[in-house]
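For this view, one protein chain was removed and the others were kept in their places.
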């Protein structure tokens, strides 16, 4: 294992210490660094919380900030945080307008967020949940509820965050997040494994010339493992899966997120995006918002994912809104 | 070689196509994608140009935008762009107030920028140059002119860019860049090699448990190669080199850049920063500006660098100013 | 031993922690096949926390000790199995009510509540290749032993045997939940990781009751 760390046991907490030292806009509650919140929650606003395992920076906590989320419960590497931690975050960020949970579709997270919802209910905090399940590789059409949540959750955060900033009610913020979820699709490809600090060896093996299309961000099985091809045919194959899912018509608008899994250079992400844009242009679909970089990683895993949000007028407006977090900055357009 | 690309020969140009498709705020001149400029140069402003090899994204072109640079000549992977390309960029961004070149201290770049300066002179464009040489590992004190330019050039861009935005003259913008250069120090550490697409195999070998302190961003020799240690003692050893260079007194201010070389996860950069901050606090030095992420990479190389800018009042103000480029966004503080 | 009493709980959790400390790497390897390799880490952490918690609770009602052990697990190991196991211990402890000793009847009630709690929290069905596929047979076995008037030592021994058989039977199932669902086909032929945890639990309990 070749990592910059001290005791692997302290990996997450020392990372969090670094984050708090670097950014005064965020802090933690209940004396627990893993209960990560905005320093100054905006009064009256619907609170939005997320949570999930560490090792995916800037996911999850990186989206806590203006125009995005209000808090995040932070788990160990690839581990759900606890229901208690979620509850503490929930209590702090609730401004009386209720709290929306947005998180990824993983059993561990679901079980804990469900428990947290019950606990919050006992504290008279109204909680709704939207569970991201954008990974088209993880189950077939009709079984979307089984799909994993991956990088596309970014669009849910952006939409819900902007909606909440606009002053929408809990129900409306949830409606917006649900709509973004229904209209978001992601497909990924992995080229290398990654090492969980406390385990110290690669999570899986993959040949020196192999790729796995559809692999999950914890190394879950994808659709096919084969020899790495050139970028353009690879993108074509990946985008076929996305085009098969929704009716992207001429003059429709989309937002595109090309996400690096951690070990893949930015240069290559732009080469992938180039082809995505070509395919969209062939269909006369307008690429209206573009984000390229690392948005949901698997530590040092080499690979990338492509997420498409099928816009409508409301989502278009929400994508354009300002966001300012320690990890994600977006000037309003 | 495990990369997302098509023909390695087209690596840089397809990457650039992707960048232009993603961002309408930048474009190119002279029908040459490698002559990268701001779409709308601000009238009357001193132009700032940079240039250098590809493979370092977001360096160099990523800093072209509001509050930073006006143009960048783009070379092949780890290759200088040509003097002609620099000239074309220079001609486009000159608004009559002259142009400042800020680039890294590499023979190939120097030779070409010198040639470009002569060519610009023939076109009656006044050009000054400031050459970044922040890498303390690359030569001893007293021989600073031999030092390589690495991630710390970011501070020169930020300072000069904000100064130019404030309306300073060419001489003043150059003075600010020169001052930032004199007060910037960087030290890096590499854990793995990287592959130049057209070469197809790693640029150098490094053992599975080895690190090289001070290695350059093209794999140039560093100070020492040894077994990877824990993060805290590693940072201590690296920062010793920086503390030995300048007199950071109690109540002085610094800006810190913790830069990932490409393959190192963000989590680990925060663990490194945590220790940097501890060392600064021990000295009662104020960490006033912090940037953590990928600012100057070597494609997929694993490793990191730490840059320190010793602030004065003017540099403090310039660091705080707004910047908005496709690759770097900073809300004014 | 035919009864577990309040003073035994600390030793029981020590034994449980011992089991999961010993099986740490085995469970990591098992979870690695169709999961994320964390099971050994989380189970060890869960039972370490539980054991530390009950160490100083000997004066408390038994049910409460189990509930507090569960709560400690939920904080220490919020993975799927960590949270489900925590839920199991909290519900099982609650089912013990004011009982001051655990005989076959209480043991059966404990495991039924344990299984029901997990079924409710995890929303899995029997046959979905989850821990439920061993938990329900354990509860069934204990209830049958209770009806037959079997002693605690024998009842838990029998339950442990039945759990092993049920665990073996999970090999034929295809995972529908959790990370293993992503490897549905690959999961065929492999025993379910969570079910292995359940079998280890009852095995340790049986050994404890037959010391």
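The letters A, B and C name the chains in turn, as written, and every chain counts its residues from 1.
Keep in mind that, in the parts below, a residue touches a chain if its C-beta (ideal position, glycine included) is under 8 Å from a C-beta of that chain, and two chains touch if they have at least 3 such contacts.
None of these values were measured; they are calculated from a predicted model.
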List the shown chains that the missing chain touches in the full complex. B
Return the single residue from B:115, B:230, B:287 or B:320 that touches the missing chain. B:115
Residue of B:23, B:203 or B:286 touching the missing chain in the full complex: B:203
Tell me which residue among B:10, B:23 or B:79 touches the hidden chain in the full complex. B:79
Sole residue of B:24, B:39, B:169 or B:221 that reaches the chain not shown, by the stated touch rule: B:221
Name, in rising order, the residues on chain B that touch the hidden chain in the full complex. 75, 78-85, 106-108, 111-112, 114-115, 138, 146, 148, 196, 198-199, 203, 216, 218-221
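In this section, only the chains that are shown with their structure count from here on.
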Need the most distant chain from chain B, centre defined as the mean of C-alpha atoms. C
Counting only Cα atoms for the centres, state how far chain A is from chain B in Å. 29
Counting in whole Å, what is the centre-to-centre distance of chain A and chain C, each centre being its mean C-alpha position? 33
